[in-house]
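Here's a structure for you.
Coming up: chain A.
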Amino acid sequence: MRFSYYPGCTLKTTAALLENSALKAARALGIELIEQEKWQCCGAVFPLAALEIAPFLSSVRSLAAAKDTGEKLVTICAACYHVLKRANHVMKTDRDVCTKANNYLQLPEQYRGGTEVIHYLELLRDEVGFPTLARKVKKPLTGRKIAAFYGCLLLRPPAVMQFDNAENPSIMEDFLHALGAAAVDYPYRTECCGVYLSVQNEEIVAEMVAKIINSALSHGAEAIVDACPLCHYNLLELQKKTPQGKSTLPVYYFTELLEEALDLKDKVEEKMAF
Partner candidate 1 sequence: MKITRDNLCSSIVKEIAEISGENVAGCYQCGKCTAACPVNTVMDILPHQVLRFLQLGLVEALLNCNTIWICASCFTCAGRCPRGVDLPGIMEALRLILLRKRGFSRIKAGVIPRVADKGMPEQALVSAFRKYTR
Partner candidate 2 sequence: MKRIGVFVCWCGTNIANTVNIEAVTEAAGKMPGVVYAGNYKYMCSEIGQSKIKSAIIREKLDRFVVASCSPRMHESTFRKTAAAAGLNPYLVEIANIREHCSWVHKNKGEATAKAIALIRAAVAKAARDKELWATQIPVEHRALVIGGGIGGIQAALDIADAGFEVDLVERTPSIGGHMAQLDKTFPTLDCSACILTPKMGEAASHPKITLYTYSEVEKVDGYVGNFEATIRKKARSVDLEKCTGCGICWEKCPSRVKSEFDEALSMRKAIYIPFPQAVPNVPVIDRASCRWFTREKCGICRKTCPAGAVNFDQEDEVLQKKYGAIVVATGFDVLDLDDFGEYSYGKHPDVLTSLEFERILNSSGPTGGRLLRPSNQSPPKNVVFIQCVGSRDKSRGKPYCSKICCMYSAKHVILFKEKYPEAQAYVFYIDIRTAGKDFEEFHRRAVEEYGALYLKGSAGKVFPDGDKLLVKGVDSLSGHALEIEADMVVLATAIKAKSDAPQLARLLGISTDTHAFFMEAHPKLRPVEAHTAGIFLAGACQGPKDIPETVSQASGAAAKAIVLLSKENLLSDPCVSEVNESLCTGCLACIKVCPYSAITEKTIEEKIHGKALQRRVAEVNVALCQGCGSCTVSCRPGAVNLKGFTNEQIMAEVDAICL
Partner candidate 3 sequence: MKQLSERIKEAAFGSLSSGQVEMVIGWQKGPLWWQSFPAFITDPGETASLIWDPFSVSNLNKYLLNEVPKKKIALFLKGCDALGFNQLLRDGRVEREKVLLFGIPCDGLVDPARVEATGLSKGLLQVKKEREELVFYYKEGQRKAPARDFYYSKCLSCRYPNPVTCDEMLGEAVPCQPLERFANVSKLEAASLEERFTYWSRHFSRCIRCFACRNVCPACSCRECIFDIAEPRWLGKAKESGETLFYHITRAYHVAGRCVDCGECARICPLGIPLAELNRKFIKDINELYGEYDAGADLDKEAPLLTFKSDDPDVSA
C-alpha cells in the first residue's frame, strides 16, 4: 500500500511525537507513506472568504503533486487535513476559483480537484481495515477507558468534510475498540476546544477545555485521545489552567496508542538507549 504523504509544519516541530509514532506504525502495518517533495505550509487556516485565492495556492500545489503520482494524499494533522480537503473541494466545485488558481500556479497540467485527501484514521479504517488492525495488535489495551475527542477540524463543515457522521462520529471509538480499549461515550466529544482563540483569549478557552475534560471525567474516562495537534496542545496545556486543573487527564495522540498496541514503543526506547 503506497500513498502520498503530506506532513505539515507542526508535525515536523511541536507535534513530532504524532508524526513519529504514526510513521512507525505505518511501517509495521506495511504501509508506504511517501513524503511529498517540496511540500509547503497548507495555509494553516482555510480561507473562509470566497474571494481569497492566494491562501489556497500552497494547498493546491500539494494536491496537484499527489495527483501526478496517482496516489491518495494522506495527512495526519487534522488541521492540514481540513485545509487540504476543503481547498480540494473548492477546486472541484468552484469553476471560477479553480480557473484563477490554475492561472496563478501555471502548472504543467490543469488541476481540478482530482486528488483524494484522506486522514490517517481513514487509512486505518478503509485501507487497512479495523478487523485487520485488531488482528495485528500485540499488546491490546484491555481495560483502558479512553475518551476520544474529535474537535472541529475533522468533522466540520460536514457537507465538505464527509469524514464521519458529524454529530455522532464513531471512527475513533472503532479504532479504540480495534486496539482492545474501552471507548468512553460523552457528550462533549465533538465540541470545539477553542484553540484558535488560545493566543488571545486564554480564559475563554480554559473554560471550554474544562467542559470537555469534566464531561470525559464524569463519564469514567481515564485518558483522552485526539487526532489534532491543536486540540492536543489545548487539552494538555489549558486543562492545567482550568479551576479544576489539578485532577488532570492524560492526553494522547491516537498514534501513540497505536504504537503501544502494536508493541513498537519499547523498541524505540531500546533504540534511544543505544
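On the choice of candidates, all candidates are chains of the complex that A comes from, given by their letters.
Quick note on the criterion: contacts are C-beta pairs under 8 Å (C-beta built on N, C-alpha and C of every residue); 3 or more make two chains touch, one makes a residue touch a chain; residues count from 1.
Values in this document were obtained by computation on a predicted structure and should not be read as measured data.
Engineer: Quick one: in this complex, who touches chain A among 1, 2 or 3?
Structural biologist: Candidate touching chain A in this assembly: 1.
Engineer: Would you pull the chain A residues touching candidate 1 in the complex into a rising list?
Structural biologist: For chain A paired with candidate 1, touching residues are 8-10, 13-15, 41, 43-45, 47-51, 55, 77, 79, 152, 155-159, 166-167, 191-192, 194-202, 204, 208, 229-230, 232-233, 236-237.
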